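Here's a structure for you.
With one protein chain withheld, the remaining protein chains of the complex are depicted in position.
For reference, chains read A, B and C in written order, and residue numbers begin at 1 within each chain.
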């Protein structure tokens, strides 16, 4: 097994910072892992990029992402740029034989997503898409419980992903409201998490019927609050789905849900029990199992701890809690393991394409479905 | 104002008992109310009926409901029989000049429901349908908060009504699984509450798109667990709705949700805030209001108390809690007040017809909707 | 078994109303019970008393409690008067051969309490003291779980009883603040519930060390907010106890805990598990049992239902919830059963004396304890 991998990070925004933090911690948290070297960081803004490199300990800096992709020293290309730039970077990196670690969503159009997945199929490198919520040990536990039959065959998935970052009607119009720049609204930004999560736990989605709703049809222009501009994508999306094997689901997501900050929540009803989760309390999972004693049945709230790997690599006591940034460290660990072992990472471009296909079917319903 | 009303109760099952308990308490809890006299009870089973009359203090008993309807002493006919019997009793009672207090749902078919509403339009008596959950002071508070603008214009309603009484696949086939006897499944039994509740808070539903799902397609025959019989109606129903004025909603309901006992829960996202409720904690309501202080915003959990009428008629201290049976007492109070004042009760047959119309549109979707 | 008992109620205030409501419902809820006749009500205020009799259906009224005690028709004397009046009424009633149903606390002084218990020992009648919270099926379940060994030997009890009715420093001085009229403050009003509850679940308290704290030493005089008067009893009380058998406990109670309305909450740590309860959610009990699976352990929240008698006598479905007034109906049922069967009611005067003894030991610590 190779003992060292060099990574180049393209993009130094919000999510790029999360990457860089994780690169610094991953070998300390997981000492048995091959070494990850934060080698090169790319940003078109030289001043910001150099400061970022210094802050997070990257050895090198460039303003041109082609430098990263063509650099023979680099093993892994991490893409944390605006979404519409993912495709070209990812495809060129794959063609150059790199492993590609791309932020979600895969791309802005279904055509781009398909092209990326196609490139991955023909490449030697591994791919991983940054749906890092899936790395939560609580969700790994949920999946384990399903697979081991604790709730029987899963029959129904009801999930929500709500935030309130656009809840105020006075929040100005921005690129987020433009179809050309952002693609779908809530559907692309928040519901993607829900779709990836539901497929992780329930299997592939084979049937889709969706409705989008733009509650605030116009928003003020930032520079002139008296002027208003049309919002081109959805504030709220409701999707009824069918999973392979016949189970059904409801996915609902809103960016205008006052008070909700990161409510990625679901319940799964199975033949023998129910599982509950809410990411605003990401260290907890609840389960109801078919009762033995009629007078003692109820939902059991499990606090995540060392019994739920890889929590114990971070803290040795239950209830001390992981945070959001820790999930990214787990994701980077998964990436390195997959690359080192030559085994597919999850979710790969192929897996993430399935998320985009669901989105596409909401936006472009087929006759007769 | 008339000072005394005589009621006849038809049906002595589960819900009939709830009625009878409420009749006994209503004047003690609400001393300013005209007197309600539990005069006559009707049941086809003479032994059971007589025992019931004795238990709950009815003066008279009959095995024939026509006795009640034709009795000039009786002011109010309460109908707590199997659902398919509602229509004839209600219409005949209305024609006889009685006030009619009918259990939910209004009827088993849309035609019956329409006939009942038509009869009510042409009658002098008041009508009230027993959606007693609406009597919860917490829900009255929710409505008051919406009306007073605390959360701004309501934009989105997301509701569930889950129980688990059919969650076990081994639960035998019964009349509940037969379309002829029960009509819809979860849709008619549980979602009705959700529909009535959403219309109470959000206004009339004008757009409907639904999906039903029978997770357990066959169930064992009670007398022979080796034999299986087809389930003819829905275990789970998902309905996407539009309210008058343009707000949207999702209604989801299941009778196979292990661990859920009476989860009639909703969230309403408004322009300025959010309201949350879950009937498994029926004395609580949560509200999020647009924050003044960024560092102190959050959901506020309100415990119902004397500030939320008519709680104080039952208990004089907050947090001591009302129970399910108390809600029925409030409903009976509302009935008497409406009758005494000659003002329409809520929900009337006309209001309840709107619930049935939503159900009908789920079961019989119109082309182009 | 005698088939009918006549009760006389002395006192028509807040708690008297709760009694009267329960008398009306008890035979309807529990049809197999001997009949309870609300025969006579006593109040010194004739107008209020007569109105009360009419409202709640008492056959007779008197302004003199001696009429009740000496009436040969009356079987049971219910005492719902101010606390300092309990003693004379109870003792005279017991001497007259009546059963006595007295509101909590037993009396204002330990001497009075002892005299009442002594009278009960020498009387033929049953006694019951109105610690009605103990009638909650959730607490009966807690006791059953302890007795059946689900949490092993109970080792530690930590309980609180908080309200906020005196939290506002501007709340005027009243009889509640005077030692002569109210006796202890929070200790007598709220902590009594906690003491009775802890003894119900853990056994008798044999060791006591307490501290009282008057946070608001003076309060404004109602008629003149510029004038202040000294508060003579405790706002907060902390009691460290030892139970027979060696388990320990902490009892803490406050009347100045803003936001707490009826928080009678406890946790019991046992050798094998833990039980949690909070009366602001009186239909729930939580239990943690020694885990079998390290990755699936957690607190299980039990919703009270028909599996927890006598819930099913009120409602036939789990999760529909009992309210405060229902607990009083159960208490009255217990009273009638005890009297009819000639078996001691719980808590009797003897049991309630043990509560007063704990209070006395807090107020009057013994040297060397």
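The rule we apply is simple: a contact is a pair of C-beta atoms (placed from the backbone, for glycine too) under 8 Å apart; a residue touches a chain by one contact, two chains touch by 3 or more.
Just so you know, these numbers come straight off a predicted model, no measurement behind them.
In the full complex, the chain left out of view touches A, B, C. For the options C:107, C:256, C:313 or C:329, the residue in contact with the chain missing from this view is C:256. Within the full complex, the residue among A:107, A:303, A:336 or A:359 touching the omitted chain is A:303. Only one residue from B:155, B:184 or B:303 touches the chain missing from this view: B:303. Screening A:43, A:75, A:326 or A:360 for touch with the missing chain picks out A:326. For subunit A, the list of residues touching the undisplayed chain reads 14, 18, 20-21, 24-25, 27-29, 31, 51, 55-57, 163, 165, 260-263, 279-282, 303, 305, 314-326.
Listed here are the subunit C residues that touch the chain not shown: 151, 155-156, 158, 160, 167-169, 209, 211, 213, 215, 236, 238, 240, 247-248, 250, 252, 254, 256-260, 267, 269-274, 288, 290, 297-299.
Where subunit B meets the chain that is not shown, the touching residues are 141, 144-145, 150, 286-287, 294-303, 307-308.
Please note the rule applied: only the chains that are shown with their structure count from here on.
Two copies of one chain, subunit B and subunit C, touch each other, and the residues they use overlap strongly: the shared fraction of interface numbers exceeds half. Rotation relating subunit A to subunit C, from a C-alpha superposition: 180°, rounded in steps of 5.
With centres taken as mean Cα positions, subunit B sits 41 Å from subunit A. Each chain gets a centre from the mean of its Cα atoms; for subunit A and subunit C, those two points are 54 Å apart. For the pair subunit B and subunit C, the distance between C-alpha centroids works out to 35 Å. Annotation for subunit A: residues touching 2 or more other chains are 297-299.
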